[in-house]
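Sharing a structure with you now.
Complex shown without one protein chain; remaining protein chains in place.
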Amino acid sequence: MPLCDPDRLFPVEPKCRDLARALYQSVADAPIISPHGHCDPRWFAENERFPNPAELFVIPDHYVFRMLVSQGVPMADLGVPRVDGGAVEVDPREIWRRFAAGYHLFRGTPSAMWLDHSFEFVFGVSEVLGPENAEAIYDQVEAKLSSPEYRPRALFDQFNIELLATTEGALDDLRWHKQIADSGWTGRVVTTYRPDAVVDPEFEGFKDNVALFGDITGEDTQSWAGYLNAHRKRRAFFKKFGTTASDHGHLTARTENLSESDAEALFVKVLSGHFSPEEADAFRGQMLTEMAKMSLDDGLTLQIHAGSRRNHSARVFQQFGRDKGFDIPGQTDYVASLKPLLDVVGMEPNLTVILFTLDETVYSRELAPLAGAYPALKLGPPWWFFDSYEGIRRFREATTETCGFYNTAGFNDDTRAFCSIPARHDVSRRSDCAYLATLVATGRLREAEAFEVAHDLAYGLAKTAYNL
Amino acid sequence: MPLCDPDRLFPVEPKCRDLARALYQSVADAPIISPHGHCDPRWFAENERFPNPAELFVIPDHYVFRMLVSQGVPMADLGVPRVDGGAVEVDPREIWRRFAAGYHLFRGTPSAMWLDHSFEFVFGVSEVLGPENAEAIYDQVEAKLSSPEYRPRALFDQFNIELLATTEGALDDLRWHKQIADSGWTGRVVTTYRPDAVVDPEFEGFKDNVALFGDITGEDTQSWAGYLNAHRKRRAFFKKFGTTASDHGHLTARTENLSESDAEALFVKVLSGHFSPEEADAFRGQMLTEMAKMSLDDGLTLQIHAGSRRNHSARVFQQFGRDKGFDIPGQTDYVASLKPLLDVVGMEPNLTVILFTLDETVYSRELAPLAGAYPALKLGPPWWFFDSYEGIRRFREATTETCGFYNTAGFNDDTRAFCSIPARHDVSRRSDCAYLATLVATGRLREAEAFEVAHDLAYGLAKTAYNL
Partner (left out) sequence: MPLCDPDRLFPVEPKCRDLARALYQSVADAPIISPHGHCDPRWFAENERFPNPAELFVIPDHYVFRMLVSQGVPMADLGVPRVDGGAVEVDPREIWRRFAAGYHLFRGTPSAMWLDHSFEFVFGVSEVLGPENAEAIYDQVEAKLSSPEYRPRALFDQFNIELLATTEGALDDLRWHKQIADSGWTGRVVTTYRPDAVVDPEFEGFKDNVALFGDITGEDTQSWAGYLNAHRKRRAFFKKFGTTASDHGHLTARTENLSESDAEALFVKVLSGHFSPEEADAFRGQMLTEMAKMSLDDGLTLQIHAGSRRNHSARVFQQFGRDKGFDIPGQTDYVASLKPLLDVVGMEPNLTVILFTLDETVYSRELAPLAGAYPALKLGPPWWFFDSYEGIRRFREATTETCGFYNTAGFNDDTRAFCSIPARHDVSRRSDCAYLATLVATGRLREAEAFEVAHDLAYGLAKTAYNL
């Protein structure tokens, strides 16, 4: 019996299910476009084997370990590295056993679906992971990982990835991308310009970062004009490594449209280190507008990932640092927040600003009405907690009626879990096809249209939105 | 093959679908009650032909042109008139071609369903509009428009409209309604009292409007007492033309219950022109309570349409003015906002206050609990972006369990797109019958009850809520 139901995520009514299956089959083999994610480019540069099953599936994946933690497993027992020097479990088999012991916790979650998909289709596992078979499955995965077919580049090809975008900071030297480019390997791995460390005055080491930014670019980043020029140069540098987009992970979606002199004064203030949280927020908001204006010149798509309250647990942050599953969404306004930016660039037909949210209440109330009016706006796919069957269903049901399909931007996997990429795109394609089949079955879309739209959602829209 | 699936919007499971169809057939031919909308009464007064297909379907309909604009078509290219004197496309055929070229953008939207319904059932079109058949369909629609059967009054009869309410400002002389009344035509077209221009201190020309309001009514509208009297007189004047309701389109649902002297002082202040946004908002809030008190005397139903952030794009507003598809909803509180009004009139069994929202999050959290307790409150149907299959489904699923069916107010089409009226009522009836059939199929309602409720939702509740 397969781990994954061949008809998973399709509607239950037989005729509607048949149509969903047919739609899915028409896109199941389309190449994967992964225009936003967090894979490590070093994997593809060096093409070393992945160390062991625990390092591949548990230790780096906060989707996975936070669920075990939520049920009382200490984070250190799962091998998650500490920033405070404390000890953590180092035996990958022991970590794997703890993972297997809690595998039932994932029932009904997308994590279970992604993991089972990886186990079955990447590693040939045919039983549900649990305490009894933990060792055997560990051995099976480990054996595969040691073979050449499971090196990163081989998996990249096996996964049928046409393009994979990683994300690097503005100060990154892109050495791994350079090494990939120099290697002659034909896999298309591009980077994304993510300047948070030099844009967010509250980022650790902001002042030093801006100084280093000047060194790297040869611009006087202590002046507003020089600082902006440094961004322009750095964006151009990133474009040499295939970048077609920038990305911005802000607490809010706030934007500003300050006068030249006010912006300059604010820059001086935040650089001085003596600024209020409000001023820091205003500066981040001004920088979104500056980035959008640069995009008018250099064509980069602008991504806004807003609304995550990072590092909610003080204790976890202190012991384990960032990105440990304790980032919690909060209410996020887009209507007032985006108005300054939209008054500058919103009506530009040749700019693409992609909006992401962790607050589903804005889909129908704010995002779809905005994207259904402003030419510059597109809606990104359901993000993070909402990259799931129900998340995708709610997104489509709440947005399509107002902004249609063509103001959305296709799928992102947004992951650092490499083996989950095919699984995530598969869930997305199945969920979208289930939605389309339901539209056809209820007379809201014609069957021939559904086949066209299915392909656009799985492949075409991502290429358009990211200028690929 | 018909443009519209005869079983559209019904549940997919065959038995449930059969019941939905039977429920729908029992109400499909019920006359249309349209108690709130924005048709032009002049159409029915003069009964001239509609100028051309583009003027009928594209130029005045912000649902339609904003979608094309969102994908990069300049608004001027669609013939939308400018307020800044700039040139716009004047060739209706060229506008129509652009509309046809973008018709795929409407896939999955209620606009597509309304347009296809109008094309098929009003104009006999049998193909999906597109670039290839744009000219032919233009000619077909144009030919029909030139025949007497397509004059406004003939269509009114063909659409089986029992009553149509238009909306006029407090300063309107209701000349077209008078002309309709004098014409001997038996179609029932009534007006609605919409006093925003003399109630909202931030409305263009508020001070002059209030002065004119005095001239019209013979009251001293520079005094609070006289100003209120002017409203009373004007409401009485509107009632002569069939008005049974007032309507109020405010940014928020704020209400106030000021003392006589505080209200008077606030009135003097806003009339002086020297007031804060907060004072303007407080005045609008006080006027909702004043209107409710007048309703206790004259029986008008009070409609509150709250929560639209109007004219979001500064550039579009400057070039094209109001109502151009750039009104964006925002978060709207009802619990605290309505308390002052409800403490005055909420427990009155003979008053009807109908609440509308563009913030779906309040359905289950605020509106249904309020309407399920206060005798004076009823819930209006899903409005604007939510006048759709999914919008209606979410509304029913989120409100019925708390306030039932009988605290809701039936359907409004709320449209200025005359030919879409039958389509919109059809979508509403089908969506409600789909919901009712699902309740029966899941043992939450008995079949005989469902037939009663279906008729109430399609016809009876609107008549009750609007005292028709």
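Chains: A and B, in written order; residue numbering restarts at 1 for each.
What we mean here is this: a residue touches a chain if its C-beta (ideal position, glycine included) is under 8 Å from a C-beta of that chain, and two chains touch if they have at least 3 such contacts.
Just so we're clear, the structure is a prediction, and the values are computed from it rather than from any experiment.
Trainee: Based on the whole complex, identify which of A:162, A:202 or A:360 touches the chain you can't see.
Mentor: The single option touching the absent chain is A:360.
Trainee: Using the definition of touch stated at the top, determine which of A:33, A:69, A:437 or A:454 touches the missing chain.
Mentor: Residue touching the chain left out of view: A:69.
Trainee: Contact with the hidden chain only, please: which subunit B residues?
Mentor: Counting over the whole complex, subunit B touches the hidden chain at residues 11, 13, 15-16, 333, 335-336, 339, 342-343, 346-347, 349, 361, 364-366, 368-375, 377, 397-398, 400-407, 438-439, 441-446, 449, 453.
Trainee: What subunit A residues would touch the chain not displayed?
Mentor: 4-13, 66-67, 69-72, 104-110, 113, 128, 309, 312-316, 325-331, 358-361, 385-386, 388-391
Just so we're on the same page, only the chains that are shown with their structure count from here on.
Trainee: State, to the nearest whole Å, the distance from the C-alpha centre of subunit A to the C-alpha centre of subunit B.
Mentor: 40
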